[in-house]
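In this view, the complex is presented without one of its protein chains, the others remaining in place.
Labels for the chains are A, B and C, by order of writing; each one numbers its residues from 1.
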């Protein structure tokens, strides 16, 4: 029982699984976690979200935008689903993307089209779910005024 | 005893509870954590806080402000209490908000009124407490000069 | 033995101690962790550090500066020691500060004087240590050009 509890404890926290060798158990459980460090997590949240409706400067580089930057350092293609939450209406989505193994994608949320575009000048939040571990960072370029402003933060890992 | 310890260990770390199935225990404890991943935490801190007293540009979009962006991805309404800490006086609050299930709120700290407004041009910190898991991000738009500047960071999860 | 291991495990991770009740142990160890959630950690690192040597705009608000924003939400006064690391010389410090219980301090690193000022236009890093849990955020205002720019991030908790 204790081994099962510990095994579950390790299974639920990918970081703890690192350097954990495959080994037979003396008390009858299977500790089959391989010696692999997962780069990232599978569920990420970004509470801040706001696509300015105005821009200065040449498109698309200086267009006001938000980016959801995703690193898939794993050996498998990542199938990513993004859900958008609003203040006064039901969540929108799923927005679906595939990120190949050993690749990054800098998804511009202002370019999301299916199932529908994200409205401008509207507060929102994002929830990002993947079938393989990824790392997610959030960046905004705001060019409403003549000189652009930037913000960025790592998303919050939820699993 | 060991099961109780482990059970408490799991209970105190919501992330560890993920994918932990409801099961009877072989040694007499109840491991009743359901297979639910909580999106976020219940206690968050933001050490940085400063509402610039001046602004350029059209209100309210370009008014200098700080936002406490909260995602409640849960199935329950979140009752959120914010306490404001200062350098030279007692904490202010509680500032209370309700965030419906599956919604976000981008609270502007410069609009807080009850129990009292947060003074301008004054360093402060925020502590955010909720009865259900949430995710919190902190953003400032500073338009004291002609061109706005932005900063943002995820708040720090304390539980 | 197992209880001792688990007890140490809990003792070393303040977050895990939350909601852990004082209880006598069935196997002879003392699990004396109280039902208190510590707000923050005791050791924090900020790898980025750079105080621009030039500024535009009225001092001190618009002077280029870096701030180490600290929240002490505990019931005890925090004694904080900051060490500054450089690229090509030995660390400087200790810089010492006291932050009263239930207070914040937004320390401006460009104002540090003892044991010596932090040089301008020089890359550095900070290590912040406290005797009670605190939360630390790093912010820079860069006003080398006419319009100020801002950056901010939570420091990294090391314990």
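The definition used in the following text is that a residue touches a chain if its C-beta (ideal position, glycine included) is under 8 Å from a C-beta of that chain, and two chains touch if they have at least 3 such contacts.
Remember, predicted model here, so these are calculated numbers, not experimental data.
Among A:54, A:89 or A:104, only A:104 touches the chain left out of the display.
Seen across the whole complex, the unshown chain contacts subunit A at 2-3, 6-7, 9-10, 15-20, 25-27, 31, 37-40, 57, 61-62, 67, 69-71, 73, 102-106, 135-137, 139, 141, 146-154, 157. Considering the complete assembly, subunit C touches the hidden chain via residues 1-2, 5-6, 8-9, 11-13, 43, 45-50, 85-88, 90-91, 121, 123-125, 127, 138, 140, 142, 144-147, 149-156, 158-159.
One rule holds in what follows: only the chains that are shown with their structure count from here on.
Superposing subunit A on subunit B by their CA atoms means rotating through 90 degrees, a value rounded to the nearest 5. Centroids of subunit A and subunit B (each the mean of its C-alpha atoms) stand 19 Å apart. Counting partner chains per residue, subunit B has residues 2, 6, 9, 146-147, 149-154 touching two or more of them.
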